[in-house]
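The complex is shown incomplete by one protein chain, all other protein chains being positioned as in the whole.
Going by the order they are written in, the chains are A and B; count residues from 1 in each one.
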Amino acid sequence: MTDALLSVRNLRVEFPTRRGILTAIDDVSFDIMPGEVLGVVGESGAGKSLTGAAIIGLLEPPGRIASGEILLKGQRIDNLDAESMRRIRGKRIGMVFQDPLTSLNPLYTVAQQLIETIRTHADISEAEARTRAVALLDRVGIPAAARRIDDYPHHFSGGMRQRVVIALALCAEPELVIADEPTTALDVSVQSQIIDLIKEICAERGAAVMLITHDMGVIAETADRVAVLYAGRLAEIGPVREVITAAEHPYTAGLMGSIPTLTQDNARLVQIPGAMPRLNAIPQGCAFNPRCERAFDRCFRDRPDPIDRGDGRKVACWLYDAAGVAAKEKADV
Amino acid sequence: MSDALLKIAHLTRYFDVSKPWLNRVLEREEKQFLTAVADVSFEIRRGETFALVGESGSGKSTIAKMVVGLLGASEGLIEFDGHRMTGTAGAEMRDLRRRFQMIFQDPFASLNPRWRVGDIIAEPIHTFGLLKGADVTKRVGELLDTVGLSSKDAEKFPHEFSGGQRQRIAIARALSSKPEFIVCDEPTSALDVSVQAQILNLMKDLQDEMGLTYLFISHDLSVVRHMANRIGVLYLGRLVEVADGKRLFTDPQHPYTRMLLDAVPDLALSGRRRKPVEGEIPNPINPPPGCAFHPRCPLAMPRCKVDAPVPVQTATGHAACFALEKQTA
Partner (left out) sequence: MNRLARMWDSDIAWSFRHSPVAIVATVVALIIIMGAVLAPWIAPFNPFDSASLNLMDGFTPPGVPNQFTGNTYLMGTDNQGRDIFSTILYGARISLFVGFAAVVFSMVLGIGLGLLAGWRGGWVDSLLMRIADVQLSFPSILIALLIFGLARGFIPPTMREEVAIWVLIVSIGLSDWVQYARVVRGAAMVEKSKEYVQAARVIGMHPTRIVLRHILPNVMGPVLVIATIGLALAIIAEATLSFLGVGVPPTQPSLGTLIRIGQQYLFSGEWWIILFPSIALLLLALSVNLLGDWLRDALNPRLR
């Protein structure tokens, strides 16, 4: 367990509101191994972006980490002061956000921003930093990088901008890159380019990636493992191939069935009835119970914790609780 | 082809994107026009779903808006059930309007936040004077029932509903004037996938029950494949290929269609190696000469940079590409 690059332990993020405290992330734990791509998938409001924000210490107030630990190579980073956290961000954890425009300062050229970031984290001369920046832009696929480096962000197209952001996230050679919906704002044809780029370049540099997205297709193509979040809780985590081809949690299974694909041929899509509960109306027991066709009495009473299924898979569902299943079978007989 | 409900011929739309007059005079610039839709023709048969796919700037939403009359056409012709939409006015136009409706992309913007759901759904009923008094309430209840909500929801306000439920309300409103034809502009792109499945299924059910005809606009090829009988692929305002639903996916003709298909993430994990997609969509104000796709096209020939290709017949439709002409010749 100690060799994990990033360890999130029982993370709980709360938003105090006037109608009581909303728990946006509720007891979520997972690890990211060095060099691994972990996909974090969920619908809007599932808490996937908040998890990313909590890790890099950028939760918007009044949101706060109420309990749990976040460890980067065994060192706690959830209780650091703003200054130490700022040093970790950028140096050890790089970030790529959905909208490339918000990650780039419109008033500075790409060169200025890259060189500044490189020099904050590495003690090298400006000329040296510039050489590195050009090489990096070239690597992320910006044509004529040596010339375009002195352009301002608005001179670049959306896809090119996201490439610049990726260069910026990688320029301090971080151990972990958190990419929050990096392709959502881009056109389909550009999306696949960016996905390929993130995957290749992180593998090349040995950086682990936490890829946050709502798009299972992106996860399928990119991630080694996937964590499925539902209503702020971890529903299922495991190797991508297994989770996608043989989902265990009824929510994941429903989610996979509801995605139209280029190969499926049934007239109707599998649909999960209802919608994800609002944070102020999460039901007792399993959060998924109102929408679950396989729910039984225990699901309405107790909340399932992730159950170890072997091969690195965990599922938070009572259906897989050996003791519970045995008890149920006995009752059925 | 006599059963065409909607016929679009040589539809073109320019937008004036010039700077204000004073700036133009001072900076000595010409007026600038953006061609959002260029010479697009297609027909939609009664009862089918015709989909338009394309990326941003492909003109798909502009076509949708022209079809329902939110935007005028610069050139070309739109015919609904044999009636020309341009130039029709008064009672005849009113009667035409009742027969087509639109479903929008963003369910958070498409419902007036200050109106009760019942009033929102009844709006077309009142506007067309279809029913009065208690009959309206009854009809609204039925419609809510049809789209999977409860008649009690008529009393509530839109903010009390989730995105998927709001889209159901929007569908109920679209159905309330008993239309034959509905333009769906990215109806699920703002929704989560599990909710998207509900809405797509609902739309298919409604089509079967009421014999509706859809013009379905989307950027998502998998959704389009699931919904459409026939598909038109747009690139920079030009219709590059039209084909039957499944055929487009098994046997794409135009290189752009192939590229789009290659870009769809492979959920089945079949391990197919995708061909890397080249380049990005050019600026629509100054599109490339000749075939607009030639800078990104793997099959580009010298001729593509000069002449615009005309559609050639394919197995189930047509495609505009010189490479295809060569094959057939």
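FYI, contacts are C-beta pairs under 8 Å (C-beta built on N, C-alpha and C of every residue); 3 or more make two chains touch, one makes a residue touch a chain.
Note that the coordinates shown come from a computational prediction; the quantities given were computed from them, not determined experimentally.
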Residue in contact with the excluded chain [from B:Met85, B:Leu111, B:Leu236 or B:Leu324]: B:Leu111
One chain is left out of this view; which of B:Arg94, B:Lys138 or B:Lys152 touches it in the full complex? B:Arg94
Of B:Thr127, B:Ser150, B:Thr250 or B:Gln313, which one is in contact with the hidden chain? B:Thr127
Residues of chain B in contact with the chain not shown: 65, 68-70, 93-94, 97-98, 100-102, 104-106, 109-114, 123-124, 127-128, 170, 173, 177
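Following the convention adopted for this analysis, only the chains that are shown with their structure count from here on.
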Determine the centre-to-centre distance between chain A and chain B, using the mean Cα coordinates as centres, and give it in whole Å. 32
Residue numbers on chain B that touch chain A, as the complex places them: 55-56, 162-165, 192-198, 200-201, 204, 219-223, 225-226, 249, 259-270, 274, 276-277, 280-281
Residue ranges of chain A in contact with chain B within the complex: 43-44, 157-160, 187-193, 195-196, 214-218, 220-221, 240-241, 244-245, 254-264, 267-273, 275-276
